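What follows is a set of notes on a single structure, which appears directly below.
Left out: one protein chain. Kept in place: all the others.
Labels for the chains are A, B and C, by order of writing; each one numbers its residues from 1.
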Amino acid sequence: MTDAVIVVALLLVAASATVAVATRDPERQALVLSVLGVVLAVLFTVLQAPDVGLSQLAVGSAVTPLLLLLTVRKVRRRPRRKEPPP
Amino acid sequence: MNGWILAAALVLAGGVGATLWGVASGPLRRRVIAQNLTTALACPALLLLAQGYDRPSYVDVALVLALLGPVGTLVFARLLADELTGDPPRAWGATWAVAGLGTVVVAILCAVAAPGRATAKLLVTGVLLIGGNVVASRALAGGFGGVRRG
Amino acid sequence: MNRRLRLWLVGVGGAGLAALLVAACLDLPRFGGDRHPYGDRAVRASLSRHTANTISSVNFDQRAFDTLGEMSILFAAVLGCVVLLRQTRDEHRDRPEPAEVARPVRGYALLVLPVALLTGLYVIAHGQLSPGGGFQGGVVAATALHLLYLGADYRALERVRPIGVFEVGDALSAAAYLVTGLAAVLAGTAFLTNTLLPYGTFNTLSSGGTVPLLNAAIGMEVACAVVVLLARFLDQAVEIEQDKGEGEVRAP
Partner (left out) sequence: MHVLPYLVAVWIFLVGCYGLATSRNLIHAVGCLAVCQSATYVLLLAVGYRDGATAPVFSDVKPGSRPVVDPVVQALALTDVVVGATVTALLLALVVQVAKRHGTVDPDELSELRG
């Protein structure tokens, strides 16, 4: 039974990592990365590492998405110097 | 062998698997809702795991998730507000269903645990989880944009 | 180098790396095996020093020097961000317009802020007993402060967050970690050895010798560092605008 839950958590982590890379828009990627953080925390808990799980939750649930979205906002607001070719 | 861990595995495989699908595809409004529901489903799973491993100290992880998960959703609601106002996400059915699951899990665990500090921590986690997720859904469904328009 | 050639190179290199990594995985000790010589020794050492959370004991006692290195990386990263994101000469500050927030969200944020702050302090304080410690609790406490931005607006956050105090706090707590280590040298043992204080009673708040002190120093350092980092990014995203020039149109 403990093996089953480890396999479920591992597969969820692998799937969400793949999705995070495949999502090319940074705003949507921030959403997937926050899900990846939660799933990683669950994996760490089932691998009997609650300390690392806490660490991952603290960082991954709010701080990293906030940093990413603030960067997106700053970069988007900046006018493009080079016009894309028509 | 251990029903608690089996229940947690089912919640993870069914619930979090589905929300992962939701966050991976579709329009932005569906993705933010799915992100919020991931938190709301992972937290009861962590509580069930703490009970299954017979380690009350693992509840701390669920407590931090119940606190910071909705905060993360509020971050998205705040900084993606411009994109969400035109097409506000509404998924009250799913939100209340997941909140109900959280309530049931917390109630069962409180009934099983001996009354004391552990029960108090469980109750705080449950209140934060359900309150936080309902407020976060409300914020996504136009909590910011609605006021600005009016 | 054109795009197709690069993709081709990535494919070949990635395939080679994948083959090597998989071969290495097949040779690793089996997952869930019973042989963990370092782990067993770390647990014994931790118990002999009355620290209930072995991971904290490894971080702040047995490998405290390693944590000093991690802390320096953290400090340097924050310093780099502060330098990179400072206001340049061709930029000016715009007062952000006050954001309007729905009442339930505002109420939730103001209600949860003290709870989150308290949880952060609890996680730091119980670092040597239950899961948690300075690294995790510091981030939770720093996040709690930013509920003010989410529940009200950036000006409300700026009013309660004197950024200079947090920058000084960051430096002071890094210094506190070093001073605790040097105190051991003055007492006649090696740098960062845990021999300064009595080990105390197992599973109480004051157990573990210098572990709680180093833990608290790291907690303060991480909390200050995250606040300073987020402040710089918020400044850039919300307040700082580039001056008009070179025919560029400033976004409204």
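Of note:
We take it that a contact is a pair of C-beta atoms (placed from the backbone, for glycine too) under 8 Å apart; a residue touches a chain by one contact, two chains touch by 3 or more.
Source: prediction; values computed, not measured.
Judged over the whole assembly, touch between the missing chain and the shown ones holds for A, B, C. Residue positions on chain B in contact with the hidden chain: 53, 55-58, in rising order.
As for the chain not pictured, it touches chain C at residues 3, 6-7, 10, 14, 17-18, 21-22, 25-26, 28-34, 36, 38-39, 42-43, 46-47, 52-55, 57-59, 63, 66-67, 70, 73-74, 77-78, 80-81, 84-85, 88, 126, 129-131, 133, 135-136, 138-139, 202-203, 222, 225-226, 229, 232-233, 236, 242. Against the chain not shown here, chain A presents residues 2-3, 6-7, 10-11, 13-14, 17-18, 20-22, 24-26, 29-30, 33, 36, 40, 43-44, 47-52, 55-56, 58-59, 63-64, 67-68, 71-72, 74-75, 78-82.
Everything that follows uses one rule, which is that only the chains that are shown with their structure count from here on.
Between A-C and A-B, more contacting C-beta pairs join the chains of A-B. Chain B and chain C have CA centres that are 25 Å apart.
A straight line joining the Cα centres of chain A and chain B is 16 Å long. Shown for chain C are the residues that touch two or more other chains, namely 123, 131-132, 136, 140, 143. Residues of chain B in contact with two or more other chains: 57-58, 60-61, 64, 68, 71, 75. On the side of chain A, the complex with chain C involves touching residues 50-51, 53-55, 58-59, 62-63, 66-67, 70-71, 73-74, 77-79, 81.
The touching residues of chain C, counted against chain A in their complex, run 53, 55-56, 123, 131-133, 135-137, 139-140, 142-143, 146, 226, 229-230, 233-234, 236-237, 242, 246, 248-251.
Chain contact summary for the complex, chain B toward chain C: residues 57-58, 60-61, 63-64, 67-68, 70-71, 74-75, 77-78, 124, 128, 131-132, 135, 138-139, 143-144, 146-148.
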